[in-house]
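Here the complex is missing one protein chain, while the rest keep their positions.
Per-chain numbering from 1; labels A, B and C assigned in written order.
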Amino acid sequence: MRESISLEGMHPLFQGGDLFRLTVEADRIAALDIELGTHYRGIEKLAETKSWDQLPFLLERICGMCSSSHPAAAVRAMEELGGVPVPERAQYIRTLVCELERIQSHLLWFGTVGHNAGFQSLWMWTWKYRERICKVFETVFGNRLIPSVFMAGGVRRDIEEETIPWMQESLDRFQPALDLLEGVLTGDLIFGIRTKSIGVLSEEVVRKYGMVGPAARASGVAVDVRKDDPYFAYPWVDWNLAVRQEGDVYANAEIRLFEMRESLDIVRQCLKQMKSGPVRTDLKSLPGGMGIGRVEAPRGELFYCLVGDGTHRPIRVQIRAPSSANLPALEESAVGADLDDAAVIVAAADPCTGCAERMVVIGRADPFQRILAGVELVRRSHRKTERLRDERNGTRIGADSADKN
Amino acid sequence: MGIRLQIVTRSLWIYPVVAGGCNGCQLEILACLSPAYDLERFGVRLAVSVPHADALLVSGSMTQRNLKRMKRLLLEMPEPAIVVAVGACALGQGVFQGSAVISKTADAVLPVQVYIPGCPPKPEAVTAGLGKLIKLIRQNPDR
Amino acid sequence: MTAFLFRLLVFPGAAFLLTGGILAAFADRKITARMQSRVGPPALQPLYDLIKLFAKQPRSAEPRRIGHSPISPWIGLAASLCGSAMVWQFVFIPSAGFRGDFFVTTAFLAVASLAQITGASTTRSGRRPARQANFFLTAELPFFIAAGVPFLQAGGTFRLGGLAAVQSAYGMAALSPPGVIAFAVAFVTAFAKLRFAPFDAADTGLEAYTGPSTRYSGFPLALHHTARWILLFTMPALLAQLFLGGLSFHVKGIPESILKYGLLFGAFLFLRNSSPRMPLSTAFKWHLGPLTAAALISVGLSFLHW
Partner (left out) sequence: MSWKEIEKELMGRFANDFSGWNRPGDRRIRVRVKSESFSAVARFLAGSGQARFITATAMDTLGAFIEVWYHFDLFQTPQVLSLLVLVPKSDPRLPSITSVLPGADRIEREITEMFGVRFEGHPRPGRLLLPEGWSRTVPPMRKD
């Protein structure tokens, strides 16, 4: 018997959403449909009405989880378009912000995977440590989630010298989080059972769909914009890239834990290497033409293509979020998995609908007609079976009555 | 109704829902339940599903595709049901003002009783907002 | 008659169990919160929750779902009350037991757990709860076998009421080799009965189906919660009665009893809060494989009078 299930309310961040629909056959996933579009806000169209200076403020609000990567990619595109030089200190501050954001986003990943595996305490513990990162953002930049530091040609706010020792101390106090996650990964038998050989993505699938970010690196494809197309202060700091071959949820977790360590290290190096100096160059206007900006967001490569016509506004803003590259593969990789693992697989794919839906509109028929109670679904599927049987027998009566119901 | 509302203030189960937005408000609402703020001190809990909820915390800009869904969620909530609008988008479309697919604010669709401004509101603001809601109901149970 | 009514409704019965259940639920939430480095709810929070749920009223405009017919929460609560009342009666009044009372008690408790899962069959889909019920019965099998061990050691009367007296004369069941194995098995399978991670079943549905209680609201949900809390309140007492020589309420036995109960209760909460949940298929295998085998071995050993 086939049945259709909505994963409504499953993901703590997307409660009330009707984003993932599973079709289940004999407790195995027969199909997974990702239905985006409910968060579609027409941002790309809206962006054409903003000036270059206003643009980062809008783009930050595409997604609360990667609120720095979006403007980071946009300012990269703008700087490529206009050939704007960026002061060194600004590059360090940008790197620092991006890496702090990566840490909090990866912590969230651990939290949601834990939550979906029935490990409520992990969810709470990661939030406890995530709060420290938010605190740093709030103290240094004024907002907990949306620091608004990026602007073409530099950063909006400098880091005051007095806060640097405090930041270093905060980062030291963050260390227990990594030890905790290390303990969960290595020491927890059941966490291993829940995640090892679950949701495996082969290298072939990763290459086929052009997947990016930790998901690709967990399957043996070493793509990372920070290494491939170095930007900001990444060439000046020392860090490593982790690649795993397994492609399962556990490998994803290992990659993310490793990246958090590296990010923390990068932030420390940035704080140490930063020299005082100007943090922005003034920007009068941008010439016409196309600029491409890529950054490594926590979930993978974030791609911006900005086109200007020499005025104060862009004429086209094209955004390719990492989630929209990674989610299509999920529809393929989840098929055949046990229903028990569905929630973990979906959480591990790190769906960021805010990002993915800024533009992509996917879907079939009217979704609201399909939100049915379970009983209704079962009844419908019975009806459909009857109808099909009747059709095979050459009678159309069943079909007519089913439609009337 | 009055007494019922009074009782609800003692154990307010919230159900945060994003009506098309950046999840920032959602993150901050969940941060309220995390160890640093811990709203469970006041009996506030995250409801598993809408039928368990007492308060619907709506955040995000109301995209057209979400209007019907929001109404359905409200219908599924048992009485007494409280609706709280969280964040600039839900209050007045925020930064997405002017988008063709966003035409309404939260209070045009749902009977919003409390507004929590901010982009995103800090967990302290959400806590204060819920505290004010509780205080308001206790002082004036008949609204 | 009055004595019976008093027992049924007040002392080891409804009023006592309800109070105990609320206290257990509070302890559960508070300890969980402390483990997650939170402050936790105020005292009496579960009581407020219950009152609120009783006061809630589903909207009339809501589409009718079978989930709102409150039959299975009622059955669950009734069975949970009866089973728990029996357990606590045997704890307080050991002479109240009768031959084979163990079977009656476990049957009640089994129905109580099962009713929580049948609640799920009225929610989103019928198929998955069927699987959970299946799973639940596989958890019940090793529990039942393991719980038989102390009775075999005590002479095979299957009298829960007198078990504590026998054990205090001949030593705790959990101190003999078969008793240890049986105790471990019963402890693990009790998670499934309590619907606690990591060894539970029903809430595995929460990951995909948001749980059996998801579509209840208001009154039935309150019944559902009460039944669960009472089970939580009783389970450590049952395990103590079976394997640890019972809880005694003579003056010198009180600290020991509190220690036993507290350790068991704490162990449940600690394990539940410090590990993720087993996937259902793995838990199936655990229950039908190693756990049942271990239970059978312990029964065999106790026949050999180890």
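In the analysis below, contacts are C-beta pairs under 8 Å (C-beta built on N, C-alpha and C of every residue); 3 or more make two chains touch, one makes a residue touch a chain.
Model, not experiment: these values are computed from the prediction.
Of the candidate positions A:Arg28, A:Arg173, A:Lys272 or A:Arg316, contact with the hidden chain is made by A:Arg316.
The missing chain, though absent from the display, is touched by one residue of B:Thr9, B:Ser34, B:Ser49 or B:Thr63; that residue is B:Thr63. Listed residues A:Glu60, A:Glu80, A:Asp158 or A:Asp188: the one in touch with the omitted chain is A:Glu80.
For chain A, the residues in touch with the chain missing from this view are 37, 40, 42, 44-45, 80, 207-210, 223, 228-230, 289-290, 292, 294, 301, 303, 305, 307, 315-316, 318, 320, 324-325, 328, 359-364, 366, 368.
Rule of thumb we're sticking to: only the chains that are shown with their structure count from here on.
A count of C-beta contacts for the chain pairs A-B and B-C puts A-B on top.
Residues of chain B found to touch two or more other chains are 34-35, 48-49.
Multi-chain contact residues, meaning those touching two or more other chains, occur in chain C at positions 36-38, 206, 210, 214-215.
Of all residues in chain A, only 8-9, 12-18, 37-43, 45-46, 49, 57-58, 61-65, 67, 108, 124-125, 127-128, 130-131, 134, 138, 144-146, 352-354, 367-368, 371 touch chain B in the complex they form. Remark: chain A residues 1, 3, 5-10, 22, 24, 27, 114, 116-122, 124-125, 128, 188-191, 193-194, 338-344, 373-375, 377-378 touch chain C in the complex. Residue ranges of chain C in contact with chain B, taken from their complex: 29, 33, 36-42, 45, 48-49, 51-52, 55-59, 61-62, 206, 210-211, 213-218, 221.
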